[in-house]
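Heads up, the thing below is written out as structure tokens.
The other protein chains are all here in position, but one chain of the complex has been omitted.
Chains: A, B and C, in written order; residue numbering restarts at 1 for each.
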Amino acid sequence: MSDVSDRSARTRTHTWYPAAPDWEAMKRLSGVEYLRRAFADERTRPPIASLLGMRAVAFEPGRAVFEAEPAEFHYNPIGTVHGGFAATLLDSAMACAVHAACKPGQAYTTVEIKVNYVRPITADTGTVTCEGRTISLGSRIATAEARITDPQGRLLAHATATCLLIPLERPG
Amino acid sequence: MSDVSDRSARTRTHTWYPAAPDWEAMKRLSGVEYLRRAFADERTRPPIASLLGMRAVAFEPGRAVFEAEPAEFHYNPIGTVHGGFAATLLDSAMACAVHAACKPGQAYTTVEIKVNYVRPITADTGTVTCEGRTISLGSRIATAEARITDPQGRLLAHATATCLLIPLERPG
Amino acid sequence: MSDVSDRSARTRTHTWYPAAPDWEAMKRLSGVEYLRRAFADERTRPPIASLLGMRAVAFEPGRAVFEAEPAEFHYNPIGTVHGGFAATLLDSAMACAVHAACKPGQAYTTVEIKVNYVRPITADTGTVTCEGRTISLGSRIATAEARITDPQGRLLAHATATCLLIPLERPG
Partner (left out) sequence: MSDVSDRSARTRTHTWYPAAPDWEAMKRLSGVEYLRRAFADERTRPPIASLLGMRAVAFEPGRAVFEAEPAEFHYNPIGTVHGGFAATLLDSAMACAVHAACKPGQAYTTVEIKVNYVRPITADTGTVTCEGRTISLGSRIATAEARITDPQGRLLAHATATCLLIPLERPG
């Protein structure tokens, strides 16, 4: 963690490319294929990833794993990492787990998430891992769950999500 | 919104001061007084505020209001602002609404949040307002709700939260 | 409350008519009209109402109100009314609030509910009122909230729900 006796201003610069979902590729590729390709190239990686400092680790059918390093710039007013850090990681892992269960031509949108914060996260926690898994996949609704663990495997937060599945319009 | 035909890399620099909760002040001040003071000075404002680009608008007993401008750097892989942006705003507004209901010497921690995403948020949405309100305040548990609206007053997302109230140790 | 010094077995008999949703009427009537008619006649009232001892008080566009008397037969193993009593009332009020916002030909199904238990409910609480209101109504998703209060107006429990809207097939 940064030296808190040094009270001077800190700065950080993050870099991103304009988000550009490739709807044609989404009609052709399975969710897993689409996600692997999108995260492999920094030019198609979503801007939120560099904002928060999170990276995709694995996409498999119905499963998505992200990692991140909690840092001082994520802090809330009460001296720990803001809950929004965990909520963003969990939301990503659950949405991508559902996406990774989608067939070509299927899109989705997250309807709701529910997050439980179990242990405080600080800049001393080390790299956290967030694993999302699809629980159920119907014709219109999918549900998923995710957990964040620290390097010792201790549970830091867990969540569930509900997604709406939306068929992409097929080209004529 | 930025010109999406320009596909070059973008950068942004954010600035913060090390988070420094003032536990002695928390024992002496009501939650409203503490929050107003903490957010008035950029040196005590939480780092997450500059990371996401959100600012406090009002703190009253049991009520907290934040504002933010959704931007391209908040985007997810499917071309809209990531759900974590709304979740972070809502979490802040609900936690601060509970804090703003606390008496001197009372601290809190957020146990869980539940967020419903109602309308997509984009870089064209304009300034969004997030208002949190305490629903119930018991001796150990408090609950709160929050809503995000766009400049036309349309509902974009809503949430509830459960907080655990923790008495701060009194000095001897 | 019943005399707990009397430890003998109690019995209660509830009466219902087979549930019979009238899909043709649902295509013709607004949600409010359908609900008012269904609850007005004991032969079309849902069986769950007599099982739990709850009754409909009001249906207006986007709003539904139920009442019930918590009793010993609702008790859990720790000496208060089981959370399922409140969950059932809240689920009913939210689902019916969404139904009461539906146009003719629109059906719905509840996707998820989230319930906060604020104060214990006992057989001494008296008649509780559960009011549900629609928060948002999109083309496919609706959200609602509900609160249970005691005769003194104190909040006992609150909830939110997400419903999926489903168009009924139109007759040829």
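Simple rule for what comes next: contacts are C-beta pairs under 8 Å (C-beta built on N, C-alpha and C of every residue); 3 or more make two chains touch, one makes a residue touch a chain.
Quantities reported herein were computed from a predicted structural model and do not represent experimental measurements.
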{"item": "Touching residue (missing chain; options C:115, C:128, C:141 or C:165)", "value": "C:115"}
{"item": "Touch list for chain B against the chain that is not drawn", "value": "111-112, 114, 140-141, 162, 164"}
{"item": "Absent-chain interface as seen on chain A, which is shown", "value": "114, 116, 118-119, 135-136, 138, 141, 143, 155, 158, 160, 162"}
{"item": "Those residues of chain C which, in the complete complex, touch the missing chain", "value": "2, 4, 6-21, 35, 38-39, 43, 45-48, 50-52, 72-79, 82-85, 87-89, 91-92, 95-96, 99, 107, 109-117, 120"}
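The rule is short, and it goes like this: only the chains that are shown with their structure count from here on.
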{"item": "Geometric centre distance via CA averages, chain B-chain A, whole Å", "value": "20"}
{"item": "Centroid spacing, where centroids are CA-atom means, of chain A and chain C in whole angstrom", "value": "36"}
{"item": "Centroid spacing, where centroids are CA-atom means, of chain B and chain C in whole angstrom", "value": "33"}
{"item": "Chain C residues counted as touching two or more neighbouring chains", "value": "114, 141, 162"}
